[in-house]
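Before we start, here is the structure in question, set down as structure tokens.
Removed: one protein chain of the complex. Kept in place: all other protein chains.
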Amino acid sequence: MATVIVPSPLRPLCEGAATVEAAGATLGELLRAVDAICPGFWERTVEDGRVRPELSIALNGHAHRYGLSEPIAPRDEVAIVPALGGGR
Amino acid sequence: MPMRRSHVQTTLNGEEIDFLCEPRQSLLEVLRDELGLTGTKEGCNNGNCGACSVILNGRVTNACCVLGVEAEGASVVTIEGVAEGDRLHPLQQAFLEEAALQCGVCTPGFIVAAKALLDAEPNPDEGRVRHWLAGNLCRCTGYDKIVRAVLKASDAQEVTA
Partner (left out) sequence: MTTIEKPAYKVIGTRPIRPDGVEKVTGKALYGADVHLPDLVHGAVLRSPHAHARIRSIDTSAAEALPSVLAVVTHADLPAVADTVIDTGEGVTRASDMSLNVLAGDKALYRGHAVAAVAATSAHEALAALDAIAVDYEPLPPVLSVRDAMRADAPLLDENRRTKQPDGALSDGPSNVAAHSRFEGGDLEAAFADADAVVEREFDTKMVHQGYIEPHNGTANWNPDGTLTVWTSTQGAFAVRAMLAELLRLPVSRIRVVPMEIGGGFGGKIGIYLEPLAALLSRECGRPVQLTMDRTDVFQATGPTSGGHMKGRLAVKDGVITAAEVSLAFEAGAFPGSPVMAGAMCMLSPYDVANFRVDAYDVVVNKPKVAAYRAPGAPNAAFCVEQLIDELAREANADPLAFRLRNSAREGTRMITGVAHPRIGHEETIGAARDSDHYQSPIEGPNRGRGVASGFWFNAGMQSSVVASVNPDGTVNLIEGSTDIGGTRASLAMQLAETLGIPYDDVRPTVADTDSVGHNDVTGGSRTAYASGQAVYEAGLDIQRQLVERAARLWECEAEDVSFVDGELRHASDADRRLTFAELAGKQMETGGPLQGRGSVVARSPGAAYGVHVVDVEVDPDTGKVDILRYTIAQDAGTAVHPAYVEGQMQGGVVQGIGWALNEEYYYNEDGRMENASFLDYRMPTSLDLPMIDTIIVEVPNPGHPYGVRGVGEVPIVPPLAAIANAIHDATGHRFTELPISPRRVVEELHHLR
């Protein structure tokens, strides 16, 4: 089972839970599994077969635009965060 | 509409040259667009950043504030005239060694302005260097390494003098 950290705006879908445990071999499967527990989660996070452009996934602390086929291992931690850029 | 161009004769980096320019063209435009010397940069075009510093008749001057026709009979030194052949000026060498440039666009202006300082005052202290260079803006370095480079170059020049 992987742990999914639920961002504040989506917690109402999960009855207020801040984290959800779910199983999935890939990011896409994991998000589908979360959607089964928190209806509407998939629609809020995925669009046109990829993670919504305004979002990033942080996999074990590392934020990036992972594809839905990204492998997820048991005990991985997945957070959904706003996508960001940089200046310099 | 296009203007009649004036014929100008001047001494540029020690060499007597001539060029044609419209009366409305600045010396900066002439250097960059007519003479192909793009080392002198445009940062603001109104005399506030020093990126276009040249030495005109011995004085540091913003080339954007001088008309091309005003170069008639004058002596102009640009960044292209600072090194001697393949021998860098001590300022140029010091800027490299001290990492006194990041994007490098203000660097020609600083080197020309600093050269004018060291030509007039071979041994300035930090305060004098900062005061002299206050008309040259740099946004990348915070000036620290630029000031160190100028002081290092003045020491190097002393050694070889």
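Some notes on this structure:
Each chain carries a letter (A and B) given by its place in the written order, and its residues are counted from 1.
Quick note on the criterion: a residue touches a chain if its C-beta (ideal position, glycine included) is under 8 Å from a C-beta of that chain, and two chains touch if they have at least 3 such contacts.
The shown structure was predicted, so the numbers you read here are calculated from the model rather than taken from an experiment.
Put simply, the hidden chain is in touch with A, B once you look at the whole complex.
Looking at chain A, the residues touching the absent chain are 5-9, 11-12, 18-19, 44, 53-54, 58-59, 61-65, 77, 79, 81-88. Residues of chain B in contact with the chain left out of this view: 1-2, 22, 24-25, 29, 32-33, 36-46, 48-49, 51, 78-80, 82-83, 88, 92, 95-99, 101-108, 111, 126, 129-131, 133-148.
The working rule: only the chains that are shown with their structure count from here on.
With each centre defined as the average position of its C-alpha atoms, the distance from chain A to chain B rounds to 56 Å.
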